[in-house]
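Removed from the display is one protein chain of the complex; every other protein chain stays in position.
Our next item is chain A:
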Amino acid sequence: MALSEKTRLINVLEGKPVDRVPVICPGGMMNMAVLEVMMATGYAWPKAHLYPKDMAMLSLGVRDLAEIENVGVPFCMTVEAEAMGAQIDIGTETTEPRVASYPIQQIEEWEKLPSLTENHYRVSVVLEAISILKERCPETPVIGNITGPISLATSLIEPMVFFRALRRKPKVALDFLDFVTENLIVFARAMLKAGADIINIADPSGTGEILGPETFSEAVVPYLNKITEAIHASSGYAIVHICGRLSPVLPELKKLEAPVLSIDAVTALRKVKENLPEKVIMGNVSTYLLGKADPQKVAKAAKMSIKQGAGILAPACGISPLTPLENIRAMARVVKGDYGDC
């Protein structure tokens, strides 16, 4: 018997048997909103970042037209930063929102930052979109996306200042990370309460490639685990996405408590799976191929990810809004056997 999209994905997260690999595009940094869907549905950026119904309908549109097996919001990494005082440029139909100016210049100033609350307009838009999605598609997994602690910290202060502080003023930097993490937990819990089944945490600035194994294990792993624990305590599931080459930090990744590790295309999935056999590895179809190649090539890459041991098929990272819909669909159809056995 075919499982529902939601049961299948949750079975994977719980280590239970499934009929086949699920295929998802979580959202957030690993954004999946493409121009073709915006054109087809009439729900487009930048409005879809600001209005709950637009946000929900655009995510639903991607599920329906690209045939992926989840819905997920938001489509950017600026919600938390704006709620904590950053100035945001909301972007255009094809460019993502981004931080325009940092609220603090010196690491010591973090105590002046406002806390994230459910009432902040950007936060409330996401929560309401989640409620709409939950109601519209109860059999589809709803993924709430949050920004990882290092990426949020470096959205509130110039990254170079923060990275220096990690070495020069570790106590202050780690206190700041604690504060950032507490705020992310507030957001994650609110998302679960609003109806999200899974929280995807993506931390593109907190990679082992940037920080090195020692700093990664001190300033990344404990904070990701704190968020994961809070998610589990609220009966949710956690996915952690780490960008970049993973080889410098493979031993540290074992310490992550999230059951799923999503990886990008620069690391061979097989190697990660071999080192972390107990984890579900998610990924890692090249976003460059998705953007530029034809459906046959995308399907081949997707089959390769599955062959190498992907427990969840997904793009390696956020995809370009200009990605052809037929390419996402090709990836999605691979799991259904349309391109032959995997």
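One rule holds for everything that comes next: contacts are C-beta pairs under 8 Å (C-beta built on N, C-alpha and C of every residue); 3 or more make two chains touch, one makes a residue touch a chain; residues count from 1.
One rule holds for everything that comes next: contacts and distances are computed from a predicted model.
Not every chain of the complex appears here, and the one that does not is recorded in UniProt as "Methionine synthase", selected from "PadR family transcriptional regulator", "Sugar ABC transporter permease", "Na+/H+ antiporter subunit D" or "Methionine synthase". The chain omitted from view is touched by exactly one of A:V99, A:V172, A:L250 or A:L325, namely A:V99. Of A:P138, A:G212 or A:P251, it is A:G212 that touches the chain left out of the display.
Within the complete assembly, A:F163 is the residue of A:Y43, A:W110, A:F163 or A:Y237 that touches the hidden chain.
Where chain A meets the omitted chain, the residues involved are 95, 98-99, 159-160, 163-164, 166-168, 205, 209-212, 215, 244, 248, 266, 287-288, 291, 320-322.
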